[in-house]
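Removed from the display is one protein chain of the complex; every other protein chain stays in position.
So, chain A:
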């Protein structure tokens, strides 16, 4: 387990007195896609928010690339190589497409590469290139998801924390986004911790799956094993 990109052990966290997460553990290897699955309220979003420091943990350890993340400020996380695309897409709707994307690279010292990364995002999403000057609220749901994803990529992260990318999107668009994640992993070695309600699409691209129920890990296995485990699917994943 020494080579893990992200190692989470015994993570307990929540809002106020009652924890939402209990003793959660998981591992993401470099270039691996790990799906976090579970019903509404299982604690999936809280898990991502705790990993990025938006929610404080009361116990447990988060180690990224060999360094303990305890005490790391939220705004410094992106400098470590972790990009969190929050639920509801996190596009700043008052800003234009171009401004949103530039925002993703403002922290970078290497201005030339930040510009290059931005151009690459426009190549990756031609529809965004056509809407550079549009405000975020003028975009469709799929375009917003692409914008949020593209904005994260401008920072050239090593780990992407992706919260419900398929939420409210047409199956075709969801399929495109999943294919894109797989493609990015192939090309750049980007690791993804993918929170999804859409279990089928998530398991279609994931290497590993972690199933959460009421804030606890109830299963952790290869994605192919989880796909074939009928009991588990019926009990926790609803299909």
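In this section, contacts are C-beta pairs under 8 Å (C-beta built on N, C-alpha and C of every residue); 3 or more make two chains touch, one makes a residue touch a chain; residues count from 1.
Keep in mind that, in the parts below, contacts and distances are computed from a predicted model.
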item	value
Identity of the absent chain, which is to be given by its UniProt protein name, from "Branched-chain amino acid ABC transporter permease", "Heterotetrameric sarcosine oxidase delta subunit", "Succinate dehydrogenase/fumarate reductase iron-sulfur subunit" or "MrpA C-terminal/MbhD domain-containing protein"	"Branched-chain amino acid ABC transporter permease"
Touching residue (missing chain; options A:22, A:131, A:151 or A:227)	A:151
Given A:52, A:145 or A:198, the one touching the chain that is not displayed	A:52
Residue of A:68, A:94, A:183 or A:228 in touch with the missing chain, whole complex considered	A:94
From A:31, A:86 or A:175, residue that would touch the chain that is not displayed	A:86
Residues in chain A touching the chain absent from view	52, 54, 74-79, 83-84, 86, 90, 92-95, 99, 102-104, 106-107, 151, 155
